[in-house]
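With one protein chain held back, the other chains of the complex are shown just where they sit.
Chain IDs A and B follow the sequence of writing; residue 1 opens each chain.
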Amino acid sequence: MRQKKAKKIVFKSAEEMPLMICSVGDQTHNRTGAWRNIRPEIDLGKCIQCGICWKFCPEPSIDIVDEWPVIDYDYCKGCGICAEECPSKCIVMVEERK
Amino acid sequence: MKKVMMGNHALSFGAKLARSRVIAAYPITPQTQVVELLSEMCADGSLDAKFIKVESEHSAMAACIGASVAGARTFTATSAQGLALMHEMLHWAAGGRHPVVMGNINRSMAPGWSIWADQNDSLSERDTGWMQYYCASNQEVVDTVIQAFKVSEALMIPAMVILDAFALSHTYEVVDVPDQELVDRYLPPFKPAIKLTPDDPRAFGGLTGSEHYMELRYKLQKDMEKAPALIEETGREFAKAFGRHLGLLDAYRCDDAEFVFITSGTAGYTARAAVDDLRAAGVRAGNLRIKVFRPFPFAQVREALRNVKKAAVVDRNCSYGAHGIFYQEVKSAVYGEAGAPPILGYVAGLGGRDITVDSFKEVAAHAMSKERADEEIVWIGVKK
Partner (left out) sequence: MSTEAKKPKKMTLSIPPEELMACGHLACQGCGATMAMRYMLKALGQRTALCIPACCWAVIDGPYPYSSLDCPIYHCAFETAASTATGVKAGLDMVGDTETTVVAWAGDGGTFDIGLQALSGAAERNEDIIYVCYDNEAYMNTGIQRSSATPYGAWTTTTPVKHFKNRPKKDLVGIMAAHRIPYIATASVSHPEDLVKKMKKAKAISGTRFFHIYAPCPTGWKSRPEDTVKLARMAVQNAYFPLFEIEDGEKYTINLKLKDKKPVDDYIRIQGRFRHLKPEQIAAVQAEVDARWARLLKLAA
């Protein structure tokens, strides 16, 4: 679902809005990566591919691509749970440069 | 098939004939027989519906809303304190566009505890976005429930079918029970365009910012404005199928009337007897019973009063600090009309006090003694 990266929805008139108050799109238009002050960086050289970072990500903005964790910085809010929980300590939080 | 039944059972039969699929209700005097009969119908299989015996009216309406958004035709019934407890959920049903139909037995609000009729319970809910039908006979109750579902589902707006405590709820009358097959033809199954289903996953009623909220309420008002014409149209269709017309107004001897009572609920039938007596005494009187209060039939009321010289609105309710509530609406309907008649306001029958033929004669005598309307509300039958 995350891969959709939906666009913002703009209704030009009341007519365009469904009669019932209901969603017509998903939240992926909202790039929460902008909230981040610190960013996680994974040293795959030290990664033991346990999947714990993926498991505990509350966004979830860590994907498993070809058996490796990959962070989607468009959405990662920089909470740091992945770095805290990583058993091999291969994730470090570094200051975000804007 | 003709049957003698009480008003409460007329609501149950209406809900059954409409093939309600989910009923969620909580008992309250004087509504209890509505749900007792419906639970019997569900238990013996004559009605294929789920009856949820909830722990409060608030939960009753919440469950109705849930069932309705899932695509089921949904009915409930309540009265007074129960309706007031539902208040939050009434906004929810209308704002969310869930066409629940509900019977409400007009009962006075406590304190003091009263189980007797007046309209302050339902009229306190006038701004929630529900349609409100006020009935005067058990036949009208059965018929109106069926029509209300048709109109509500077309517009996705909930409706209350309202009857006076005891004067109708517990009064037995002959009812011509509509034939199920004809009802099925008149009222096809509920098939909403959007509903809650994993096949089309949507979030309903989420956090709505100021850039969207107003448009959503504008749509509700625009659809409500379509209701008067739709009620007339489905009323004519009903007449074709069942021989009884259902409209916005019930005009009795109004054609050449110079003086009309404006009434609602069962008082509207009592007024007819007063009209006959007044006519016998040489007064060209009539009675205009307002059947639909929301949407208010402004144009139709204006038209009905075109050639009238004076009108007296008899309200079984009071908006304390203002006037009788129907009175305010009727006045606003004719406001600014050239040659609009003076409209006088009367409050009668609160807490179940009888509104008799003599009450109407007292209203007529007072109204005729007045040259023009003033701001005073006249209380009928009160010991001052």
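Brief remarks on what is shown
Convention: a residue touches a chain if its C-beta (ideal position, glycine included) is under 8 Å from a C-beta of that chain, and two chains touch if they have at least 3 such contacts.
Everything numeric in this text was worked out from a predicted model, so none of it was measured.
Taking the complete complex into account, B:71 is the one of B:27, B:71, B:342 or B:381 that touches the chain left out.
Of B:126, B:202, B:253 or B:279, it is B:202 that touches the chain left out of the display.
Contacts to the hidden chain, counted on subunit B, fall at residues 21-22, 24, 49-50, 52-56, 58-60, 62-72, 74, 88-89, 92, 195-198, 200-209, 212. Listed here are the subunit A residues that touch the chain not shown: 1-2, 4, 9, 11, 17, 21-32, 35, 42-45, 49-51, 54-56, 58-61, 64, 66-68, 72, 74-75, 77-81, 83-85, 93.
In the analysis below, only the chains that are shown with their structure count from here on.
Taking each chain's centre as the mean of its C-alpha atoms, subunit A lies 52 Å from subunit B. On the subunit A side of its complex with subunit B, the touching residues are 11, 13-14, 17-24. By the touch rule above, subunit B contacts subunit A in their complex via residues 69, 95-97, 156, 193-194, 202-206, 208, 212, 215-216, 218-219, 222-223.
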